[in-house]
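Pasting a structure here, questions to come.
Removed: one protein chain of the complex. Kept in place: all other protein chains.
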Amino acid sequence: MGRYVIRRLLQMIPVFIGSTFLIFFMVYALGDPVAALFGDRAPDPATAAQIRHDLYLDHSLPAQYIHYMGNLFKGDFGTAFNGQSVLQLMGDAFPVTIRLTIVAIIFEIIIGITLGVLTGMKRGKPVDTGVLLLTLVVISVPTFVTGYVLQYIFGVQLKWTAPSVSPSAPFNELILPGLVLALVSLAYVTRLTRTSIAENTRGDYVRTAVAKGLPRRRVIIRHLLRNSLIPVVTFIGTDIGALMGGAIVTERIFNIHGVGYNLYQGILRNNAPTVVGFVTILVLVFLIANLLVDLLYAVLDPRIRYA
Amino acid sequence: MPDGHDPHGHDPLEPIDPSQGPIAPAGGYGGGFDLANADAETLEKGPSHAQEPGGPAGKPRSLWSDAWRDLRRNPIFIISALIILFLVFISLWPGTIATQDPLAANLAKAQAGPEAGHPFGFDSQGRDVYTRVVYGARASVTVGVCATLGVVILGSILGGLAGFFVGWWDAVLSRISDIFFGIPVVLGGLVFLSVVTNSSVWPVIGFMVLLGWPQIARIARGSVITARQNDYVQAARALGAGNSRMLLRHIAPNAVAPVIVVGTIALGTYIALEATLSYLGVGLKPPTVSWGIDISDASSQIRNAPHMLLWPAGALSLTVLAFIMLGDAVRDALDPKLR
């Protein structure tokens, strides 16, 4: 097990190099960022050349990449066009986004799994039908709309909460945004849990457990749920990245200056240091999340072992 | 609700062994707890599947043909198939039920409500919402179905192999998928799709497959890792079953459920993602009509003209519902525990 973990951690190195290069290349492929700095005015060639020189953009792609990586190992993640260091941008954005993601995942786990168990046990009952309808709504109505409507109801009409999150973004202000962010994933988690539960209710071990006369709660939690969780855990593992990097809409609705927004700005402005910096950290987060998921497999199903 | 209507508990062709009646302690649970029913399902199958691997080698009834036989009798399958056929029909021949031009715009009618000849009202450009919902089916259903198929096929093959063979194959595939996870949709869309200038749906579909496969791959990998631990798989291996036979006959049917669930929901999200790409200026190009584009256009007008959102979103819901039902039916048909 220990060796397995070490091996997995070592695999981060090629992934790190691969993803930085891929993203660097993709931002490069977006095109020249300098002309856009001048707004609608045509850039004067000398100033543009000076800016390219200052940003090391007047070199070939491989040279730019090596220069970037060299700086990276010195702890210099580069600078965004507004003059802020990318390191500082990340330092501001990641804590907020991590808090938002935690809230969302807690919602996924608590609401998603609860609803999944409920509907899985009561297939065809009104509660199952009701949850299915909610699922359809969540999938069909854009996050922008659900987010805006909830924000309007709770922020403007009921005044339970401020419509926008304050810059420090404490947990209690992130409850509504976290719920909005979690909505689509909730649909997945609920239906995955429901399906697993429904399948496993037919499993031998459940029959055995019931035959032994174990209490219902224990059957559900100890046997049914535990064995049903692997797909759910896998999904949540894959979802962490989407939640952290792709929360652009939610972040905008609630004015959260998180990873999604910074990444989006970096991409629109073709700013390689910003994009590569943020994505690299995100990829490392996936690697760790996936490792944890794999380790959780072994916890949930003791038959699975890692050499 | 058709989705929850579980036919297997009551399949008349599968006589329930009366000696193995429900064992759930009578009255032991709250009124709503349907363990009795679940038990009936469980019990009727008995442990027969354990024999399957070594079963009669002569003429095994294929699991897949069994599944098909089950499916045809499943009312959920029939309902979902009818909806899907209808969607295919209007995708191919939208003109049969919508006689107007989806591009015809009368700005004076912008965001107006329903009136004679325009049952769903008008959008912000004064186009007929009903006509656009009908015409939007082609692009949206094509994108949803093809992207889902592509993602599911590519993802489950790669992920399934990773979960089955583990070792370096798993390491390489999983790490590649980690990198793909890292590509932000916005960045990928701008890089890969901004070079596309025609209004075809295929680049969009290709892009979704390119970025979507890692998720299904990880789900499939997890399922296969679990499934290959099952006794009967170990038994089959001990009996010398080949890899492909094990994968197809024993592991795939046990691992397919989560993939189907994620796939059917993803189908809806791909249709919505198409709108995100269009919003970024890299999705389907005008004059293509799609639900996604109309939903996206409508969402900012939610306070002014909710009908603009209601109808295309309703059409999207119906589509997702049909495929969720189909997925449920297929999954049930493939479930070996029911065989």
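Each chain carries a letter (A and B) given by its place in the written order, and its residues are counted from 1.
Here is the rule we use: a contact is a pair of C-beta atoms (placed from the backbone, for glycine too) under 8 Å apart; a residue touches a chain by one contact, two chains touch by 3 or more.
In this text, contacts and distances are computed from a predicted model.
Asker: Which one, "NADH-quinone oxidoreductase", "Cupredoxin-like domain-containing protein", "BlaI/MecI/CopY family transcriptional regulator" or "Oligopeptide transport system substrate-binding protein", is the UniProt name for the chain you do not see?
Answerer: "Oligopeptide transport system substrate-binding protein"
Asker: Using the definition of touch stated at the top, determine which of A:Q64, A:T129, A:Q151 or A:S228 touches the missing chain.
Answerer: Answer from the full complex: A:Q151 touches the omitted chain.
Asker: Since one chain isn't shown, list which residues of chain B touch it in the complete complex.
Answerer: Residues in contact with the chain left out: 101, 103-108, 110, 124-126, 189-190, 193-194, 278-282, 285-287, 297, 300-304.
Asker: Even though one chain is hidden, which residues of chain A still touch it in the full complex?
Answerer: 30-33, 35-51, 54, 81-84, 88-89, 92, 148, 151-152, 155-156, 159, 162-164, 166-168, 251-255, 257, 261-262, 265, 267-270
One rule holds for everything that comes next: only the chains that are shown with their structure count from here on.
Asker: When the centre of a chain is set as the mean of its C-alpha atoms, what distance in Å lies between chain A and chain B?
Answerer: Computed from C-alpha means, the inter-chain centre distance equals 22 Å.
Asker: Would you pull the chain B residues touching chain A in the complex into a rising list?
Answerer: Checking each residue of chain B against chain A gives 1, 3-6, 23-25, 28-29, 32-35, 38-39, 41-43, 45, 47, 171, 174-175, 178-179, 181-188, 190-191, 214-215, 218-219, 221-223, 225-226, 229, 257-258, 260-262, 265, 268-269, 272, 275, 295-296, 299-300, 302, 309, 313-314, 316-317, 320-321, 324, 328, 331, 335, 337-338.
Asker: Chain B touches which residues of chain A in the complex?
Answerer: Listed in rising order, the residues of chain A that touch chain B are 7, 11, 14-15, 18-19, 22-23, 26-27, 29-30, 119, 121-125, 128-129, 132, 135-137, 139-142, 144-145, 148-149, 184, 187-188, 191-192, 195-196, 198-199, 201-204, 206-207, 210-211, 213, 216, 219, 230-231, 233-235, 237-238, 241, 245-246, 248, 263-264, 267-268, 275, 279-280, 282-283, 286-287, 290, 293, 297, 301, 303-304.
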